[in-house]
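All protein chains but one are shown in place.
By letter and in written order, the chains are A and B; residue numbering begins at 1 in each of them.
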Amino acid sequence: MKKKDKDFSDKIFYWILKILGYGTMVLLAALVVVLLKVSFPIFEKFGLKFFILNDWNPVTRVFGALPFIYGTVVTSLLAIVIAVPVSIGIALFVTEIANSKIKKILSFLVEMLAAIPSVVYGLWGLFVLVPWLRNSVEPFLGKYLGFIPLFYGAPYGVGVLAAGIILAIMIVPTVSSICREIFYSVPNLFREGALALGATHWEMMKLAVVKSSVSGIFGASILGLGRALGETMAVTMVIGNRPQISPSLFSPAQTLASLIANEYNEASNSSHLAALTAMGLVLLMVSLAVNTFAKIIQKRFQMRTGVGK
Amino acid sequence: MKSLSSALSFNDYRRKLINYMMIGLIVLGAFVALAPLFSIFYYVIERGYHNLSWTFFTSLPAPIGESGGGMGNALLGSLKIIGMATLLGVPWGIATGVYLSEYSYGKSSKTLRFVIDLLMGVPSIVIGIFIFTVVVRPMGGFSAYAGAVALAIIMCPIIARSTEEMLKTVPIHYREAGLALGIQRWKVILFILVRGKWGAIMTGVVLGVARISGETAPLLFTSLNNQYWSGSLKDPTSSLPVQIYTYSISPYEEWQMQAWTGALVLIIFVFLINLVIRSFFSNMRDSRD
Partner (left out) sequence: MKRLVILVLILSFYAYASAAQLINGAGATFPYPLYSKWFNEYNKQKPNVQINYQSIGSGGGIRQLIDQTMDFGASDAPMSEEELSMAKSPVLHIPTVLGAVVLSYNLPGITKLNLTGALISDIFMGKITKWNDSKLQATNKEVKLPDIYISVMYRSDGSGTTAIFTDYLVKISPEWSKRVGSGKSVKWPTGLGGKGNEGVSGLIKQAPGSIGYVELIYAKQNHFSYVNIQNNAGTFVAPSLDTVTAAAQGTLQAMPEDFRMSITNGDGKNAYPISAFTYILVYKNMGKDIGKPLVEFLNWSMGPGQELAKNLGYAPLPGNLIKKVRGALTQIKFN
């Protein structure tokens, strides 16, 4: 009798936990299914052409995802290009150069950077970064490098460049903290070996630390990319909200997330709403894919070096 | 012979030069990366503190063209939404974490952990669309409930993973000892494992709260906004991040200044939470050493 009671309460406890635990799995599946269901009319109407159509016209009800996919990819890549070298620099500074006091302060400050809410980044971007880009940086680049298509056109301030910079600032904490862990995990033997062979401090960092961590750094970059792709508010506030594909960094653009933030509540008809939901689905799928990819790389890196948990 | 040594020393100089240059570049880069942080602090404080007064915390927003007013309703709304999200997300997150660490083995545990990591990476705006479709539309309106559900979904995986990590640090013999004494398994888990790590688990919870308190995107489609004190949780509800967003893209200077003040309050709130966690962590470390 007693024994049975014991089993029973244990069983209930187990099932409650199991249901709640697997609830997360159900939730993820529901996310995909619900979004797919709402956006189905769009895929039915446009098929796979939806992804390559460079048009977004709520009047004629032609909806294509290409300009938004382009905007998302370009701003995120720009962010990676800026953020990864800086993050490697921070991580090297913390692990290889700074003394323990500076190390502590720097790590603390970088963590603060991660704690700032997206909407505050947007506010700062809109009133501080954008005017600076418009009045100083973009006219300067346009004047001396205007012959390169990247720096061509009117300096609006808002646009791909502003969004890329904001995103870069936002992902530096993520990328640099992973890089730091990776560099810490490089055996001291490597460093000592390099120095013993007569390498300078920089050569030691380059050869012993960075070179042996390349795939880890790659994984960190992919994780940063995953964060940048879905970032919404800060980007919405500085990107200029214009669905177009232009090579210039000065030109306004639109990302999947900023499109949804701008138009979802305001969408005037059901096919417009379905198209926006389809964008949400694309965004969801892309971020799932990128995160999966990052996990795989991380795992391979761990297996090879035995680093990490 | 002589020429060779001079060539070597030239090479040495070059390498030394590059060494100093690169180290300088790294240090410079690290500080450039922090420039935005200082810039944000500077502007948020410089532009935000003017409006920081009792009125800001207690009164409703003023209509366009009239000065004064505050974000009292947005602060209360944020508190309500975050409070409800916590009630929903924390038990769910902890339960999931406990399940992962105590009951789940092998392949299924790997899959579940993977799914939770994926859920953590879902852009918050997508969760906003989802909740709009499954909560707001069927309920017939934007509400604090809907906002809370959205934030709870964002919070749950963070808490689940941190809880799991914390429980894994408990040595296996705690469990064995408990079970050997004839204590039921759920009691072992709740009263020995979870209770023993309660502080650390709460740290994860607080981190989750900090994370959702700045979320804006999902609230746009779920709790929307309200220029009054929302009487019921079923009404559209104002929140601090949404109010900051609305005010910052407005053309009115008074509103923009209010947005800076809102940002100042939000940052102080989030940083206080972070500081509490840090001091807690260093205390724990001290007691362990």
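As a convention for this text, a residue touches a chain if its C-beta (ideal position, glycine included) is under 8 Å from a C-beta of that chain, and two chains touch if they have at least 3 such contacts.
Just so it is clear, the model here is predicted, and its values are computed rather than measured.
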Of the residues listed, B:N19, B:N51, B:T163 or B:N225, which one is in contact with the missing chain? B:N225
Quick one: which of B:G65, B:G106 or B:P171 touches the chain that's been left out? B:G65
Which listed residue (A:L150, A:L195, A:A267 or A:M285) would be found touching the missing chain in the intact complex? A:A267
Among B:L79, B:A177, B:L190 or B:L272, contact with the omitted chain is made only by B:L79
Against the chain that's been left off, what residues of chain B make contact? List them. 63-65, 76, 79-80, 83-84, 86-87, 136-137, 140-142, 202, 205, 224-233, 235-236, 249-252
Please output the residues of chain A touching the missing chain, sorted low to high. 55-60, 126, 130-131, 134, 154, 156-158, 236, 240-242, 252, 254, 262-263, 265-270, 272-273
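The definition used in the following text is that only the chains that are shown with their structure count from here on.
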Which of the residues in chain A come into contact with chain B in the complex? 6, 9-10, 13-14, 16-18, 20-25, 27-28, 30-31, 34-35, 38, 85-87, 89-90, 92-94, 97, 106, 108-113, 115-124, 126-128, 169, 172, 176, 200-203, 205-206, 226, 229-233, 237, 257, 260-261, 264-265, 276-277, 280, 283-284, 287-288, 290-292, 295
Would you tell me which residues of chain B are touching chain A in their complex? 15-16, 18-19, 22-23, 25-27, 29-30, 32-34, 36-37, 39-40, 43-44, 91-92, 95-96, 98-100, 102-104, 111-112, 114-119, 121-130, 132-134, 153, 156-157, 160, 184-186, 189, 210, 213-217, 220-221, 224, 241, 244-245, 248-249, 256, 259-260, 263, 266-267, 270-271, 274, 278
